[in-house]
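Here it is, the structure in full.
Left out: one protein chain. Kept in place: all the others.
What follows is subunit A.
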Amino acid sequence: MRFRKLLFNFELNLKVKCYKGRLVIQQQMPRVTYYSFQFRGAQLTETEKFITRFKDHALYGQDFNMIMAVINEMGRNRGANVDYFRGERYGEALPPPYKSGNLRLYCGRYSGRIVILCNGGVKTSRLPENSPDCRPHFELMNALMKNINKRVWERTLSEKDGILTGDLNFEIGDCYD
């Protein structure tokens, strides 16, 4: 009976959106600390999955290098200036992704010193919601940033000296145990 309930909940979690994981430091650079989301039980962070998939890619390798070069330039020399992240629709909840060509890496700017990196994919339509390769990563980033903003508001998450302090574990969406 308990096994059946576990199986039911597992299948339900697959159908509804449930994200269980935590923010981890991906790389600390002189001007920006980059965090990434790591699903519970996963070996790689979402950004590492993106790197594994697109580094040295026959079609998108060049775009991948451009995106990493932007991350590097901001991290080493410029900081996460708000002007670099201003959305096409000003004031939108989610900043624009890092992009080159049709390749997208979804991110969220926490502050001038902290950026949350996620995963991404190849955009094949005007809206990311309509691009199968982008949609799950866009949705995760969206849900994650909403929860981060909520925690900042509730003061359970803050920044000290360019590092996030507080609860970095997340269970987002309709999660069933």
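Here is the rule we use: a residue touches a chain if its C-beta (ideal position, glycine included) is under 8 Å from a C-beta of that chain, and two chains touch if they have at least 3 such contacts; residues count from 1.
Keep this in mind: contacts and distances are computed from a predicted model.
Entry comment: the absent subunit's protein name, as recorded by UniProt, is "Helix-turn-helix protein", drawn from "Helix-turn-helix protein", "Transketolase", "Cytochrome c" or "ABC transporter ATP-binding protein".
The chain that is not drawn here is touched, among residues A:I67, A:V115, A:L144 or A:L164, by A:I67. In the complete complex, the residue from A:E48, A:E139 or A:E159 that touches the missing chain is A:E48. Interface residues of subunit A with the unshown chain, by the touch rule above, are 24-27, 34, 44-45, 47-48, 51-52, 55, 62, 64-74, 77-78, 81, 83-84, 86-90, 96, 98-100.
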